[in-house]
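Note sheet for the following structure.
All protein chains of the complex are present and in place, except for one that has been dropped.
Going in written order, the chains are labelled A and B, and every chain counts its residues from 1.
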Amino acid sequence: MLSRLKFILPLAAASALLAVPAAFAVPAKPEAMIAPQAQTTPQVQAEAVGKPKAASTGDHSKFKELQKNFKTGPEVTQACLTCHTEAARQVQHTKHWTWESTDPKTGQVRGKKNIINNYCTSPVSNEKDCMACHAGYGWKDNSFDFKVEKNVDCLICHDTTGTYRKLPGDAGHPVYKRVEFPKGSGKFVEPADLKKVAQSIGMPSRSNCGSCHFFGAGGNGAKHGDLDASLQHPGKYLDVHMNEKGLNFSCVTCHATSSHEVSGSRYNVAAAVEGPAHIRGKKDESPAACQSCHSDKPHHESRLNQHTDKLACQTCHIPLYARNEIGTEASWDWSQATIMGPDGKPTASKDSAGRRKFDTKKGTWVWDSHVIPEYRWYNGVSTYKVIGDKIDPSRTVQINEVGGSPNDPDSRIWPTKVHRGKQPYDKVNNYLTVQHTAGEDATALWHNFDWQKAIGTGMKTAGLKYSGEYGFVDTEMTWPITHMVAPKHDALSCAQCHSKHGRLQGIEGVYLPSRDNNKWLDLAGWTLVLLSLIGVLIHGGLRIYTGKNKGQHK
Amino acid sequence: MNTVNRIYLYKRYERFWHWSQALLVISMLITGFEVHGSYHLFGFETAVSLHTLFAWTLLTLWAFTIFWQFTTDEWKQYIPTLKKVDAMVRYYTFGIFRDAPNPFQKTADKKHNPLQRLAYLALLSMLSPVIWGSGLIYLFYAYWKSWGVDAWLNLEAVAFIHTAGAFMMLVFFIAHVYLTTTGHTPTAHIKTMITGWEDVD
Partner (left out) sequence: MLKVIGGFFAGIVVVALLVYNYAGNLMFREIPSPFGVEETVARIQQNIQNAGNGWSLSGLRNAAKPIEADGGNVLPVLMIEACSTKYSGPILKDDSLRFLSNLMPCKISVYKKSDGKTYIGMMNAELIGSLFGTMVGGIMKHVAADQARFVVFDASKPAPAMIKGTPGAASGGSGAGAAGGC
């Protein structure tokens, strides 16, 4: 940029000097120009106030089953099930209900219920809080019955009023009584009118999915980096598909759903989809992947298409993630938790951008915006550390080992978010610990600030032996980045990878012209070139020398 | 400088071919080594596009030239001979410094000296196939899979061969340019290549 300036500036300086006398000669125009960024455009609320032309053939406000003053969520569900007889059982087969996922290739049983991540770690023993994001009612401990149909929460996904809210502490029940939240904030959450909510259900919108997925790890944008509340009303720059004034996709446009089974999941990523674009609706052939609509040869230029055998679309088309002020968490250090403020009381502080930085309850965080992804070979299969898996505390523990290799035809180079953590583990048994963090009881970490008790209760609930000795271990969790697709002119340019210190510097197993060369060939080649130059110079020099000696007789 | 005979050595098409080929080869060396990562000049993206464009242009030129070579019987200029090769070697290593006469006299039928014939034949039959073969395989990387060659072919090897060819071409270029100065005056050969006319003592 400075190099361009160095041309413009002297010019500008010269013209400014010339312009001064001219400026005095000509009276200034009275109109004032207003810089565009000084103007504040009021955010237009996208949620339609009036009812749009309904896609459904039934008007739920006219159904007699819904003309009741519902007291609880399960009552609403029972009403739903009178017509939608199979709905609950369908939901009960999905991850949204079980919090479990089986890897079709390895058979490993993962899911939130079974893994310990490096954000909030585990919901086990913390169900009352965590289950605010469970598509069900009443999962407060291990005794939860996964067969009870009326405990399926229809409204969290199908509410269109935006008034239906589930808060931590209620084990998945919505707010039934006016409550201050967060505690001590002076802000109150009103209970939803369940009758009205039940009568105005619809297809899941961005805010339905976003109410959990935008706020993973307990904060806006904290967990994913490519999912946050800015996707509620994104501009074209942030997400070319969800752009409100453009294509205006909702989440389920790509995450096509049948029988309540939502396609696309980081647990089973369609990492290397090949072939032409799919016809949506054909079962199993319609993954939530770019290629489903764009095919594996989406560019006009064939040279770009020939990259699709090695690169995921996301690698070029999501050049940076968390491209907003919300940002995302780069790291979470639990070892700083329980440290009190100078007055001996729990304290919390924010960083310069107003994001959480320290909390006696949870430790320290580092946030970043406009983050350059880390690139990995990835075949869509991750092996997770599940509760009780042994770890090697002398090395950084991988919460999930990202599968894939350069020679695997199902692998592509993917952009990922790597979240670094420091979290407790059992020093004798060498596994990550489950801790009882949330709650008001005597062993909850956030109430008593005692790791020993919190881990003791957590481990007991998880059914794991605890040695009584804990330490903190460095961990990494790798997330494929797939949302926030930038407009095409913002995709990575060739030289951002095809150069010595480019984006793919650390990627092995693939030959990148301009990044890679055979150093022996280069050495031999340039030596040969140099030798021939020297050779002709000597030969020519000798010709001139001997020619001069003999005088010019031609 | 008594009697100067002028013979018409290089026909119009031949000169056109030579100079446009020279321009294309130089351009391809410049862009090619940028793609290789040796320096930054046009930027990677532009260098790749130009390199590809020049490649297709040169191939087109060759198509016409091969046609020309065979319709005019000029291809026979490249039939190798070992006769007088030793004399040529001796001339370039000793004679040239002693102002000895060039043992080879150019005629319209025999434009190239025996060493030249060998060099050009090597260029055509060995270096060209290496560069063009590896270059085209490189260019059609996208089709490797459908051709079923991706199992045993890798880009690194192809790039290696192509780069090695490029180095040899660069060496040829240096030697070739230098040898053009070895006529009876330093610019005589170049003039001939431009006008087509050669001065013969």
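Here is the rule we go by: contacts are C-beta pairs under 8 Å (C-beta built on N, C-alpha and C of every residue); 3 or more make two chains touch, one makes a residue touch a chain.
Source: prediction; values computed, not measured.
Asker: Considering the entire complex, write down the shown chains that touch the omitted one.
Answerer: Among the chains that are shown, those touched by the missing chain are A.
Asker: Check the options A:Tyr176, A:Tyr237 or A:Tyr545 and report the residue that touches the missing chain.
Answerer: A:Tyr237
Asker: Which of these touches the unseen chain: A:Lys150, A:Lys223 or A:Arg323?
Answerer: A:Arg323
Asker: Tell me which of A:Glu261, A:Asp351 or A:Glu476 is the one touching the absent chain.
Answerer: Touches the omitted chain: A:Asp351.
Asker: Of the residues A:Cys83, A:Met203 or A:Ile372, which one touches the chain left out of the display?
Answerer: Residue touching the chain left out of view: A:Ile372.
Asker: Against the chain that's been left off, what residues of subunit A make contact? List them.
Answerer: 2-3, 5-10, 13, 16, 20, 23, 35-38, 40-41, 235-238, 243, 319-320, 323, 349-354, 357, 368-372, 486-487, 489-490, 496
Assume only the chains that are shown with their structure count from here on.
Asker: Report the inter-chain centroid distance for subunit A and subunit B in whole angstrom, where each centroid is the mean of the CA atoms.
Answerer: Chain centroid spacing, subunit A to subunit B, equals 55 Å.
Asker: Which of the residues in subunit A come into contact with subunit B in the complex?
Answerer: Going through subunit A, the ones touching subunit B are 302-303, 305-306, 309, 493-495, 498-500, 510-511, 513-518, 521-522, 524-526, 528-529, 532-533, 536, 539-540, 542-543, 546-547, 550, 553-554.
Asker: Where on subunit B does subunit A make contact in their complex?
Answerer: 1, 34-38, 43-45, 48, 96-99, 141-142, 145, 154-156, 159-160, 163-164, 166-167, 170-171, 174-175, 178, 181-182, 184
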